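Here the complex is missing a single protein chain, while all its other protein chains stay put.
Lettered A, B and C in written order, each chain numbered from 1.
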Amino acid sequence: MSIQEFLRDLTYLLPFTYLVSWAAVLLIVDLFLPDDRKGLLAPLAALGMAVGIGLSILQVGQQQAAFNGLAMVDGFSIFMNVLFLGIGLVGVALAYDYLKRMGLERGEYYILLVFSITGMMLMGSANDLIMVFLALELLSIPLYVLSGLARPQQASEEAGIKYFLMGAFASGFVVFGIALIFGMTGTTSIPGIVSTVSSGTLLNPLIFTVGGGLMLVGLGFKVAVVPFHMWTPDVYEGAPSAVTAFMSNGAKAAGFAALIRVLVVALPSIATDLTPVIWIIAALTMILGNVVAIAQRNIKRLLAYSSIAHAGYILMVLVAYGSAGLAAQAVAAALFYLVAYTLTNFGAWAVVIALEKKEGRGLMLEDYSGLGNRHMGLAVAMTIFMLSFTGVPPTLGFVGKFYLFNVVIEGGYIWLALIGVLTSLVSAYYYLRVVVYMFMRDGEPEVRRDVWVNLTAGVTAAGLVALTIFAAPLFDWATRAVLAGF
Amino acid sequence: MLSETATVGGIFSLAPLVVFIPLAGMIFNMLFGGRLSQKLVGGIASAASGLTFVIAVLLGVALYNQHGEPVVVPFLEWIHIGAFQVDWAFRVDTLSVTMMLVVAGVGTLIHVYSVGYMHEDVIHQGDPSRFRRFFVFMNLFIAMMMILVIGDSYLMLFVGWEGVGLCSYLLIGFWYEKGENGIGNAIAGNKAFIVNRIGDVGMLLAMFTLFWVFGTLTFDEVFELAPEIAATTPAYIGLITLFMLVGVTGKSAQIPLYVWLPDAMAGPTPVSALIHAATMVTAGVYLIARSAPLYTLVPESQNVVALVGGLTAFFAATIAVGQNDIKKVLAYSTVSQLGFMVAAVGMGAFVAGMFHLVSHAFFKALLFLASGSVIQGMERGHHLEHHAHEHDLKPRKKKSKEPPFDPQDMRNMGGLAGRMRTTYWVYIVGALALAGIPPLSGFFSKDEILLEASHLNTTVYILLTIAAFFTAFYMGRQVWMVFLGQPRSAAAEKAEESPAVMTLPLIILAVLAFFGGLLNLPGPHTFGHWLEYTFEAFHLEMETLPFSLPVALISTLLAVVGILLAWMFYGRQPLEKGQEDPLRGILGWIFTGMQRKWWVDEIYHFLFVNPYIQLSHVFAEYVDWRFWHDWFHEVVLAGSFNQFARFLNFRIDAGIIDRIANGLGNGTQQIAGQMRQIQTGYVRNYALSLFLGVVLIVGYILLR
Amino acid sequence: MIPNEYLPIAVLFILATGLAALVIILGHAFGPRRPTARKLMPYESGMTPIGPGTRRIRVAFYMIAVDFILFDIEVVFFLPWAVYARELSYYGLLVIGIFTVLLLVGFIYAWKKGALEWE
Partner (left out) sequence: MMVPINYFVALSGILFILGAVGVLVRRNLIVMFMSVELMLNAANLAFVAYARHYLSMDGQVFVFFVIAVAAAEVAVGLSMVIAIFRTRQNINVDDLNSLKG
């Protein structure tokens, strides 16, 4: 490899390389900011990510392999890059006032957030299992720290260490899984694996499948599916809300990006071998997430279980993927649902952040009583989010679920679709309970008025309803993003 | 074809407005309504509804001009997956236009009426700020109902189906903090919601099967393919139509899911009139009529539908006889009349069913609105009475001991005819129409159903005829108890007529209820021919039966006998204050059964809710793996001991019939509460869960 | 099968382990046990032990240890570069330069944050 090639590859990955450098710059800037001015990092981080979005969009249409095929620039990676950077931007917007208010204004938040985003972006473009592993760690390690950001609050510390311990444990399985796959194929490059599998020169298909299964464990941990979900409620509750909002979207999206890259692209034979396993995992996840959520009174925990449940819904497409001719459609449905979920989830967390008070107060369902009378706008927005979570028209959540179920049914998994439908009926129970509290109970909720949080809630709510109408173009976009690389 | 494409650009391009005008009204009131006067808010909402009606009329005229040729107005592409696509398209044909006219027409009258009604209601209930909310919901309802009837695919229909359900739920719980123990209304809303959810599962299953079998959800395409599929595997169509029937029993309150509708009367009276009598509950009838090309392919399903309708008509009519709440009588009457319609469309008499739907919308909306007028008249009387005695009431503070005054209880009424003349006369018109006395609208529409039934299905015919007799009887009973005789309470003595904004819509509706029969007189069959355009498009032959004198005579005779009987019991010797219902002496336990709604709620509670709760406990015991408790510390062990104790201690909480909804909720809550205990908080426990997952996956792969 | 060359080593291992175990077991089985305070004392090369046997190490030590691990391990990437530095020429220099700069940023950050202060 020559210097020219090296520089050319760097520009192929420009959004990524640029953001890493920007994070390094932020690191230095942080050193020279006095403690009470750390908030300045927020606009800087946002600026960096906004530029990143611009750079990513400039890449639209490109399709290149960089660094000897370690990373790819293709429709999928660009789509994911924009999604991740958008998630980062909202993460900053939600945190700015929140951190100040909670006395958590530390420069680390923004820097770690940017680093985590770089990890996610790498995940989106990874074309080699080495990259998958590095990206996984690069996005996770900042998240472990972020979860414990509110130290010395015990809940936050506990969340951090639990997340870290479980995360490290799970990545142990990923590494071992990659080792087995490497051992059976002699390469870690995803196209290399694909060609080895298709040429039938696998050392031992059984061990190869075990390796894939172990990777599924690690990635399943990241997206929080049963039985690898146990960390989720605790970490979501313990971590500062702004962090949770960011993490619940970013990590999930990245996890699914990796699942799609690895299971769907690299290991298609495993994907079909593992179909019964994923079937059961998806079903269990939907059932457990939705049922246990009913018993939750703490809104953060409720959203945590909700996030588990939605991971189950998205996982359904990986079941359906095995059926011939559905690959692109399945992946597109997953991406679409991911976007719908991200919008909904961010909106809901914005409302949570607006109502949260110091020392973890303002997080119970009771604290939402009377929101409808006191703050109509926020309550209506929250209602839209809850409806979208449930999958009631006319929200994007409904359209997303529709696509998902459609793929699943077309794949012939009627029972799985049925479980999905029934569990989403169950979910109506706890989602609408939030609405009931807001509109049908009396109370005097105090709401923190912050323009960025309000903006997030308003824009996502409006988007969820308005985009319903443009569902087809959106879906087309998702499909094109997929088809470009597949 | 040329004319069709030409006209799509013309008046038909207005079709989307029927959805967007009420939506605009809703949004306007939501944004600015807070700063406007009540009259303006109500006026805007009514205007939105009225404008929708005008559009519907225009569409109807345009449709007539091109001889009923159905038109599909594409609006937006919505969902495209591979070959599968669903668009926002609006289907204008005679069937949908009929529904639009009914919804918007009756809806507008009810909007106007509500301006007067809600003005007083919000004062009475003590929260004037909800005036605006009411009209926001009402406009939303109109929009959703329009989506339901004008949609070009089952998916859009379903969107509207869910939307109107949501509005219904919101409006039943409109005074959510009122009702029995302060939660009565909320529970009623919950019950409606959950029972409808059961129906929705049916709808969803129907749609899944539809999509699975046909690969499309658009009406045209489905109906095009249907005969082919029926030829090879009729079971598919049977399954689809039966699943749909489950949805219909939920939304249109048929056996066995009708239990929510009487409770839904907790909503404000205009809501009962619009949603729970005239429009939303008829969505099921519309669905079957719309799916006529499917139903006619499977006679077995048709029989089931007809039987369900007939049974419901009969069963609910008997219950209505025993009710003392003015609105409950009408509610059960609605269930019964919906049974007529479902039976009709079930037998394949789509025109008769739709005709009855229209005339029923007129007279039942009229009756409900008039009953609202009665109730408020009573409240005004109560208020006057209360004020008149205020000063001499002060010394004795026994007020709390008396049961609260119930302005809806017919036993408190009597003699209102003199004090509320307009209401009385329009009520008489409505009651006669419902009883089926010629030449009012109810006679013609009901007669047509009976006529068809006498040819198609004798069982149903007998059931419906008996139901018709009961109908006349309970309406007679009601009129005598409410309006004639002597006042049985102080409030009834002082009752006052309602303002013109309320009585005017009543009069218009009374005229419609009186002359509505002209739509489809036995000879010309105008309405029948109008609807035939829609059905003919799918090659369905609609044969018109000739008028049959015996059928008409029998039903009229029975109606007259019913009214006479009512007069014998309640008219000849009017009820005294506190007097037992004379029927109790004659019928004994049968009357108790009628009054107690044949214990259906109790039976449901016993059959479903209790076992469900029990089962959930047993299930929870197993789900809550012992393993976890053994593995970890006493906290969890102690927890499981407590659960076990709770399980043993659980007592059968009979008697809370109306908490079916809550029962279901609690059961699920219990499971959830048990399952959350798995989440012990110990990291090592979590690691173990993860590890077990790994072992299971790897084990599966290796041992497969 | 185990290759023949390894056989003597394996025999040696087994013998050594077995002998050690045997001696300990025999001592335990037959040796008299008369514990005294002095005998129970931890063995610290004949000195009288001071303080508890497991001493808590100050937190600052861990902090330094953390930094050490990080920067020490990163050196692993210099090794392959050093071996092939000549073949890689300027390209290698550029790459390792970028790596060093990034490492340096981290180092400056740690330094300025006071991670290297003992107190």
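Throughout what follows, contacts are C-beta pairs under 8 Å (C-beta built on N, C-alpha and C of every residue); 3 or more make two chains touch, one makes a residue touch a chain.
Worth saying up front: this structure is predicted, and the values here are computed from it rather than measured.
J.: Using the touch definition given at the top, which of the shown chains does the missing chain touch?
T.: Spelled out, the missing chain touches these shown chains: A, B, C.
J.: Kindly state which of the options B:V103, B:V222, B:V683 or B:I697 is in contact with the chain not pictured.
T.: For the chain that is not drawn, the touching residue is B:V683.
J.: Touching the absent chain in the whole complex: find that residue among A:D74, A:E237, A:E356 or A:D450.
T.: In the full complex, the listed residue that touches the missing chain is A:E237.
J.: Over the whole complex, note the residues of subunit C touching the chain we left out.
T.: On the side of subunit C, residues 3, 5, 59, 62-63, 65-67, 69-70, 72-74, 76-77, 80 touch the unshown chain.
J.: Can you list where subunit A touches the absent chain?
T.: Residues of subunit A in touch with the missing chain: 129-130, 133-134, 137, 141, 144-145, 148, 151-152, 154-155, 157-162, 164-165, 168-169, 171-173, 175-176, 178-180, 182-183, 186-189, 233-234, 237-238, 295-296, 301.
J.: Go through subunit B and note every residue touching the omitted chain.
T.: 633, 676-677, 679-684, 687-688, 691, 694
One rule holds in what follows: only the chains that are shown with their structure count from here on.
J.: Using mean CA coordinates as chain centres, what's the subunit A-subunit C distance in Å?
T.: 38
J.: Using the average of all C-alpha atoms in each chain as its centre, how far is it in Å between subunit B and subunit C?
T.: Distance between chain centres, rounded to whole Å: 76 Å.
J.: Flag every residue of subunit A that touches subunit C in the complex, lowest number first.
T.: 1-3, 6, 20, 24, 27-28, 30-31
J.: Which of the residues in subunit B end up touching subunit A in this complex?
T.: Contact set of subunit B toward subunit A: 76-82, 84, 88, 129, 155, 159, 162-163, 166, 173, 176-177, 186, 197, 200-201, 204-205, 208, 211-212, 665, 668-669, 671-673, 675-676, 679, 681, 683, 685-687, 689-690, 692-694, 697-698, 700-702.
J.: Name, in rising order, each residue of subunit C that touches subunit A in their complex.
T.: Per the touch definition, subunit C meets subunit A at residues 90-91, 94-95, 102, 105-106, 108-109, 112-113.
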